[in-house]
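Shown here: the complex without one of its protein chains, the others still in place.
All chains are identified by letter, namely A, B and C, in their written order; residue positions are counted from 1 within each chain.
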Amino acid sequence: MADQSVKDALAAFVAERDWGQFHTPENLAKSISIEASELLECFQWSADGDVNRVREELADVLTYCFLLAGKLGIDTDEIVLAKLEQTREKYPVEKARGRSTKYDAL
Amino acid sequence: MADQSVKDALAAFVAERDWGQFHTPENLAKSISIEASELLECFQWSADGDVNRVREELADVLTYCFLLAGKLGIDTDEIVLAKLEQTREKYPVEKARGRSTKYDAL
Amino acid sequence: MADQSVKDALAAFVAERDWGQFHTPENLAKSISIEASELLECFQWSADGDVNRVREELADVLTYCFLLAGKLGIDTDEIVLAKLEQTREKYPVEKARGRSTKYDAL
Partner (left out) sequence: MADQSVKDALAAFVAERDWGQFHTPENLAKSISIEASELLECFQWSADGDVNRVREELADVLTYCFLLAGKLGIDTDEIVLAKLEQTREKYPVEKARGRSTKYDAL
């Protein structure tokens, strides 16, 4: 998870503006997708995206991810590690090493 | 940022499989967008997404976000807080309170 | 717009299954975005996407686009041509020729 201080800052920001009412899980999922596309836009016509723009757009994606996690009581570190465990089993080192074939999921 | 232990686990996972070669910033940005859509798919026909599926898809989005951050040497906590500061200035409490109008960016 | 016969086939398909109830503009917009990501997935790790997969995913994107247009009474040929006219003015030939700089919208 992000540091507790980051989670607290996000929660305070939302509470001060009374914006929690707009933050349904569905709206937050739409928002994550929208921001992820703005991040992708940094690479629309070239493999070299401007790093400062990438930083801003990645921040937006993460912000909505943390808000969704907060809404649903999800511990982000926990789910990332749990998924990593599953992926380890799906792609054992000896089979997956250096291959992009069938590398269609992390 | 995620806990150092999460970052370390992700880095080890990628290194063991020699997958860093596929993780260009552009490919990771595509991957974040693709996974964000799988998260959105939990809410495609209904506002009630299955929480277990949401947990898995959110984990995938975050995983690629952390991999991109790692690739570019970005501290995710730092960028989230920096962006929050900008958003605070753009949407001061007295103007933004409880309004969804013009609420088109966090 | 697609040929009238294509529009008619799509409308009949939806009516037979009584699926119009799920096809709110919002749900169709989510669906277009989800299918667009599946199309992007053909190019997730490589610039060479499998053409047969591309054909299927592009078909899905277009299907939802036509359904949304049908729902809102939009003539797709008309909007594409109208937008092209705007883009012509925004990117006059003499300025835009062969430049990707600032080429961030079609």
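The criterion applied here is as follows: a residue touches a chain if its C-beta (ideal position, glycine included) is under 8 Å from a C-beta of that chain, and two chains touch if they have at least 3 such contacts.
The shown structure was predicted, so the numbers you read here are calculated from the model rather than taken from an experiment.
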Options A:3, A:41 or A:78, residue touching the unrepresented chain: A:41
Footprint left on chain C by the chain that the document does not show: 1-3, 5-6, 9-10, 13, 16-19, 21-22, 24-26, 29-33, 35-37, 39-40, 42-43, 47, 49, 51, 54-56, 58-69, 72, 74, 76-77, 79-84, 87-88, 91, 93, 96-98, 100, 103, 105-106
Those residues of chain A which, in the complete complex, touch the missing chain: 22, 27, 30-31, 33-34, 36-38, 40-41, 43-45
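Everything that follows uses one rule, which is that only the chains that are shown with their structure count from here on.
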Euclidean distance of C-alpha centroids - chain B vs chain C, Å: 26
Chain centre separation (chain A, chain C; CA means) in Å: 26
Whole-Å gap between the CA centroids of chain A and chain B: 2
Multi-partner residues of chain A (each touching 2 or more other chains): 30, 33, 100, 103
